[in-house]
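One protein chain is absent from this view; the other protein chains keep their places.
Order of writing sets the labels: A and B. Residues in every chain begin at 1.
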């Protein structure tokens, strides 16, 4: 009996924090998504206008399609890069010191703010940027490449630059837990490099891959800064759509959009978790 | 205007804080205003929420020196400010907002009207803010003209009155006329009209501002200039007009006409300075910021006129008693000349010209306000030479500029629809 009380008490602070800072705001979010509004006021009500507008607008569908597209491409590239970087760190690099050093290198993209990074991309990728000048100088191109900056390419590049680490860390973690003898056992049984990868390393990295994928997909699905800055405002994402609505005080529309986005992202996460059991990692 | 981070703001803030501290220590020596409250007002702090345009520490310092009132400035962008004013009215005492924001925010009932008779220089305010006409002969511009949202019936009324009353929603403080910024070194032909923005010669090198209610008006200016059917009111479009405008923009976007869209001050400066963009809608301090990097940039007057904006100070509804008196004291001080001169010297315009003129040298006045060649070197507020003798400012005299306002920054009745269509354009 006393034990029960104590465990309730121990769980209470977190439950309270979650209730106040997660559950209540979510409930408010859902409630507001049914409000009406005009250009300067929220009108408490229970209308479906916001949802009708969300689902009825071709912009929503196009924006979701674009956001999925960004998420898909970014996921595929960060997975490829992240997997091999993690592989290199886990299986090729020897010594904790070197590993730590290389890990630190991986965090370089996080050393500056988004705005500074974006400003830094301009002189690198811009029309008169270093890359274009180098390519022009080398005679590879005779016109500056315009797609390097303020384009979907630039958006994906920035995403990959930022989020690969989120893929590397969980995959690296699972790789470090793989008993090295398993690989020897596979080799002993006649597996070559690719078959060791396919039959041993990848199956055992699945939880890490799932966690990394959740990170990347959730981050990209909710992003609004990178898309705006790197596309020069020319591409849309769901987050950007919501952020625009918030800045125009269209809270109910933003809330409805946010509820839909939340549901979509939760479904994606659920799908990933259904496909791969990550409990071993937790 | 919206601007979160003018270059150099951080260092200014630090210096400002120090100076403020110094002023506070020495404030015993300052002569206060001869009211019975003067001594008490000296200890009052007013929290002012505003944009980076006018949320200037120099003003706070001078205010402390002159009135003893401590101004605590919070700087944010236009949208955040509107949100703050509408939803967290107790978080500030003075709102430093644009007239177009007022149209949105004032009806929420978080502000109180300002009694005209308590404003010393009320009668000397530039008539743009009272009648909408710079001179009796000039036309009233389209959009949310300040005088249309400048007056209410009584202190707590939230509905705007069509003509001047004794109760003002804002005391006008700062305003300007916006146009296109260009890189004259990269454009080798004269730019004379808004339609030049969509000249195919500038394909992939043009930009417009991605703030829906401002960007769509710039687009409307371009369309009218290009000979398409004129708008009844560019600042308050019908759905059909909105459709027409966004269709025009989407078409341009698909052709790859725009290099990027910008949303913040820094973005517009970077686009221009890097040469990614050579013609775009721009704000005057952003042009100055590009020029200060030694890169040629012109704020180009155009035949069709300007898109103007204006801001002012309003009082939050919760302010009362001694604090309200201090607020009036502050508003009166604002119009009393020092600030006006300070703003005029930055290329903005102040609401009471007479008091500002008294604080400026004749050479300064002629350069900034009359559009004449500088008789002497023109100094920036920090004492650096800003323009050499003989230079002429972009856009001519005050009358030429403010007399040629085509429309004011505005909030449309169809804003919700307009924003949807704008998002469609961005997503296209």
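Please note the rule applied: a residue touches a chain if its C-beta (ideal position, glycine included) is under 8 Å from a C-beta of that chain, and two chains touch if they have at least 3 such contacts.
Operating definition for what follows: contacts and distances are computed from a predicted model.
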**Identity of the absent chain, which is to be given by its UniProt protein name, from "Heme exporter protein B", "Ion-translocating oxidoreductase complex subunit E", "Protease HtpX homolog" or "ABC transporter ATP-binding protein"** = "ABC transporter ATP-binding protein"
**Complete:** Touching the missing chain are A
**Complete:** Contacting the left-out chain: of A:32, A:157 or A:200, that is A:200
**Item:** Residue in contact with the excluded chain [from A:18, A:76 or A:189]
**Value:** A:189
**Interface with the unshown chain - residue positions in chain A** = 179, 181-182, 184-191, 195, 199-200, 203-204
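We take it that only the chains that are shown with their structure count from here on.
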**Request:** Measure off the straight-line distance from the CA centroid of chain A to the CA centroid of chain B, and report it in whole Å.
**Result:** 38
**Prompt:** Which chain B residues qualify as touching chain A in the complex?
**Reply:** 79-80, 82-83, 86, 104-105, 107-108, 204, 207, 210, 212, 253, 258-263, 266-267, 270-271, 274-276, 411, 415-416, 419-420, 423-424, 426-428
**Request:** Could you pull out which chain A residues touch chain B in their complex?
**Result:** 38-41, 53, 57-59, 62-63, 66, 115, 119, 122-123, 126-129, 146, 149-150, 228-229, 231-236, 240-241, 244-250, 253
